[in-house]
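Take this structure first; my questions come after.
Let's turn to chain A:
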Amino acid sequence: MELLFMVFYGVAVLGLLLIGVMYAILFERKVIGYMQVRIGPNRHGPWGMLQTAADVMKLLMKEDIIPSRVDRKVFIIAPVLAFAPSFMVLATIPWSENLVGANLNIGVLYFIGISSISTIGVLMGGWSSNNKYSLMGAMRGVAQMISYEIPLVLAIIGVVILAGSLNLNDIVYAQRDMGVWFIVPQILGFVIYLIAAIAELNRSPFDLPEAESELVSGYHTEYSGFRMAFFFLAEYVYAIAISALATTLFLGGWLGPILPGVVWFFLKMCIFMFIWFWLRATMPRVRVDQLMSFGWKVLIPLALLNIVITAVIKVWMG
Partner candidate 1 sequence: MTAFNADWSLMTPEIVLAILALTVFTIDFTTGIRGKKPFIGILSVLSLLITIILVVIFNQTPGSIGATFVVDPYAMLFKIVILIGVALVIINSMSYMEKHHEMYQGELYSLLLFAALGAMLMVSSADLITLFIGLEILSISSYCLAGFRKSQAKSSEAALKYVVLGGTASAFILYGMSFMYGLTGTTNLGEIGAGIQQLYGQYPYLVIMSLLFMIAGFGFKISIVPFHMWAPDVYEGAPTPITGFLATVSKVAGFAIMIRILAVGFGGIYHEWYFVIAVIAALTMIVGNTVALVQKNVKRLMAYSGIAQAGYLLVPLAASLSFNITMSMIVYYAFAYIFMTLGAFAIITHVTENAESEDISSFAGLQKRSPFLAHSMTVFLLSMTGLPITAGFVGKVYIFLGVMSSEMVWLAVVLIVTSTISFFYYFGIIRQMYMMDPKEDSSMLKAPTSISLIVTISLIGTFGLAFFANMLTNYMNGLMWIIL
Partner candidate 2 sequence: MDLDLYLNSYVYVIIFLLLGIALPVGGLTFGRLVRPHNPYPEKLVPYESGILPTGDAQIRFSVAYYIVALEFVIFDVETVFIYPWAVALDHLGWFGINAMLIFIVVLALGLAYSWKKKVLEWN
Partner candidate 3 sequence: MIPNILSVLVFLPLLGALIILTIPNEHKNVIRSVAGITSFVTLIISVIVWNVFNRSTAGMQFAENYTWIDLGFVSFNYQLGVDGLSMPLLVLTTIVTFLGIVASVSIKDRVKEYFVWMLILLTGMLGVFVALDMFLFFLFFELTLIPMFFIIGIWGGSQKEYAAFKFLIYTGLGSAVMLIAFFAMFYQGAVAEEATLNFLRLAEIYANPANAHIISDAFKAGLFITLFVAFAVKLPIFPFHTWLPDAHVQAPTPASMILAGVLLKMGAYGLLRVGFGILPDQAAKFAFLIAILGVVNIIYGALLALVQKDLKKLVAYSSISHMGIVLLGAASFTTQGMQGAIFQLVSHGFIAALLFFMVGAIYERTHTRMIEDLGGLSKTIPILAGFLLAAAMASVGLPGMSGFVSELLAFMGIFGASPDIIPAAKTIAVVAALGIILTAAYLLWAMQRTTFGQLHQSNAHLEDARPIEYIPMICLLGLTILIGVYPAILSDVINITVIDIVSKIGG
């Protein structure tokens, strides 16, 4: 019985997530459209609401081409490996006070650990394709993702210090008890997290791995049809997951007056999603050397500084 409920929870999250992704994509296209003073998708359904669904159907019916010289096994596993971890991390997100799947006492660690597996999916996809663009894209992607994973991870430590726990629920409670969301005491950490997250997601302005003008489509150049869709899906699911984590860590999770927690959570997540899209519409792409040196030379030292300051203040204040 309990198991049934668990499965149900999982399926529900998955279903909602798929819908969420669909509308996230639409949201992106609309936001960017409006920012560029155009309308964006508007043919399918009212206000273009069914545009993404149509895209999915299209991808589903596309021919599945596996080029002749690829490393077949790796090629097939790669999209799964990219998608599964980014979905798995959602298990531990506390959508609201009581709506949480895996209430892990090492939630943060779990999130970081599992999410970094998707890097391997990217690498496998690029390597197995036997295509120079794919390989280059994958290498760049991996280099970027691992470089920015460090500031991301270090930025979270500030929150952990303040909350004294790795449990995501406890972190939210800590914000409630403190009376202020961690974005305030951890503003430096938040900024680092935000920037690192964008790079981690390979999103503009750090979308070098998929720079169409240089690398066609990056590591999934050789993928077509539904396989490509899963890479695509993984990216958006990961974006949602990162937003969810940011919400929990910095914006007080489900906390908020009047409205139910889930709604607050959803709204806060939307802010993050909006920021991703906003940046994409406004920022030019950075150069690869700028990207790397920014991560290593600016973000990591800042993140370390943040840890020290936070810790000293925390102990000082008692």
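The candidate set was assembled so that all candidates are chains of the complex that A comes from, given by their letters.
Convention: contacts are C-beta pairs under 8 Å (C-beta built on N, C-alpha and C of every residue); 3 or more make two chains touch, one makes a residue touch a chain; residues count from 1.
If you're wondering where the values come from, they're calculated on a predicted model, not measured in any experiment.
Colleague: Judged by that same contact rule, which candidate in 1, 2 or 3 sits against chain A in the complex?
Modeller: It is candidate 2 that touches chain A.
Colleague: Using the touch definition up top, name the residues of chain A that touch candidate 2 in the complex.
Modeller: On the chain A side, the touching residues are 2-3, 6-7, 9-11, 13-14, 60-69, 79-80, 83-88, 90-92, 101-105, 108-110, 127, 129-136, 139, 142-143, 146-147, 149-150, 153-154, 157, 160-161, 164-166, 216, 221-222, 225-227, 229-230, 288-289, 291-293, 296-297, 300-301, 304, 307-308, 311-312, 314-315.
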